[in-house]
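On to chain A.
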Amino acid sequence: MPVLEGKELRIVGFLCNWCSYGGADTAGVGRFSQPTDLRIIRVPCSGRIDPLFIVKALMNGADGVLVSGCHPRDCHYSEGNFYARRRLEIMQRFLPVLGYEPERFAYTWVSASEGQRWQEVVKSFTDQIHKLGPAPKILGPQASDTLSLMAAAL
Partner candidate 1 sequence: MNTSLNYAYYPGCSSTGTSLEYDMSSRAVCGALDITLTDVPDWSCCGSTPAHTVDHTLSSALSARNLDQVASMGLDSCITPCPSCLANLKTAKHRMEEVGFRDKVNNLLDKPANTQVGAKSVLQILVEDYGVANIKKKVVKPLTGLAVGAYYGCILNRPAELMQFDNREHPMAMDNIMEALGATVVPFPLKVECCGASFGIPRKDLVMRLSGKLLDTAKSIGAMALVTACPLCQMNLDMRQTQINNANSSSHKIPIFYFTQLMGLALGLTEKELGMDKLCVSPRSVLDALTSVENPKEKAA
Partner candidate 2 sequence: MKVININLSYNSDFVTRVEEESGQKLNHCYQCGKCTAGCPYTDEYDISVSQIMRLTQTGQKDKVLQSKSLWLCASCESCTARCPNKIDVARIMDVLRHMARREGHAGVRTVKTFWDSFLNSVESNGRLFEVGLLANYISHTGRFWTDAGLGHKVLPKGKIHFRPSEMQGKKEVTKIFMRFKEESAKCGAKKLPPEISSVSERKPHNEYIPELRLLSRVFKHRNLP
Partner candidate 3 sequence: MKIGVFVCHCGSNIEATVDTAAVAAAAREFPDVVFATDTMYTCSEPGQDEIVAAIKEHNLGGVVVASCTPRMHEQTFRRTVERAGLNRYLFEMANIREHVSWIGKDREANTNKSIDLVRMATEKLMRNRPLFSKKFDVNKRVLVIGGGVAGIQAALDCADGGLEVVMVEKTATIGGKMAKLDKTFPTVDCSSCILGPRMVDVAQHPNITLYAYSEIEEINGYVGNFEITVKKKATYVNWDSCTGCGICMEKCPSKKATDSFNEGIGKTTAINIPFPQAIPKKAKIDPEFCTKLTKDKCGVCAKVCPSGCIDYEMQDEFVTEKVGAIVTATGYDLFDWSVYGEYGGGRYPDVITALQYERMLSASGPTGGHIKRPSDGKEPKNIVFIQCVGSRDKSVGRPYCTGFCCMYTAKQAILTKDHLPGSQSYVFYMDIRAVGKLYDEFTRRAMEEYDTKYIRGRVSMIYPKNDKLLVRGADTLMGAQVEVDADLVVLAVGAEAAVGASELAEKLRISYDSYGFYMEGHPKLKPVETNTAGVYLAGACQGPKDIPSSVAQGSAAAAKVLGLFSKDQLESDPQVSLVDIKRCIGCGKCIKTCPYGAINEMEFRGLTKANVIETICQGCGICTSTCPQGAVQLQNFTDNQILSEVNALCRF
């Protein structure tokens, strides 16, 4: 039972280790309550995020994907988030082509000190996804084959 049926949707988050993951920690330390849908994957830098990750997540049945990195000019690796921004901008334009509403994806900047801001980001994005409802799923016995085909296509 992955998501609480009706209650939760699948939301995947990719967070850079230095700012946003820390920001999410700060939010936790501050007990800033948030919706429980989001599952966070930690990456060293938003620049590490391959647009493929997001597409894969959506194809595999995520209802929303959230990316968060350090504020521009404040990247721990000095320029990773600029690369991220460029790639994600382009990727977002392709989502409709793949049959996903671009609103299912969002990227933002949250620093390690911005626990409050992280809370707001999670709340508003989760709302946004719940408004859209569940994303179209590829199910059934052939699902995995279809997926591998799509993966190959990408």
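Some notes on this structure:
The working rule: contacts are C-beta pairs under 8 Å (C-beta built on N, C-alpha and C of every residue); 3 or more make two chains touch, one makes a residue touch a chain; residues count from 1.
On the choice of candidates, all candidates are chains of the complex that A comes from, given by their letters.
In this text the structure is predicted, and so the values were computed from the model without any measurement.
When you check 1, 2 or 3 against chain A in this complex, the one that touches it is 3.
The touching residues of chain A, when paired with candidate 3 in their complex, are 1-4, 7-8, 10, 12, 17-19, 21-22, 24-25, 27-29, 31-36, 39-45, 47-50, 52-53, 56-57, 60-62, 70, 73-74, 76-80, 83, 87, 111-114, 119.
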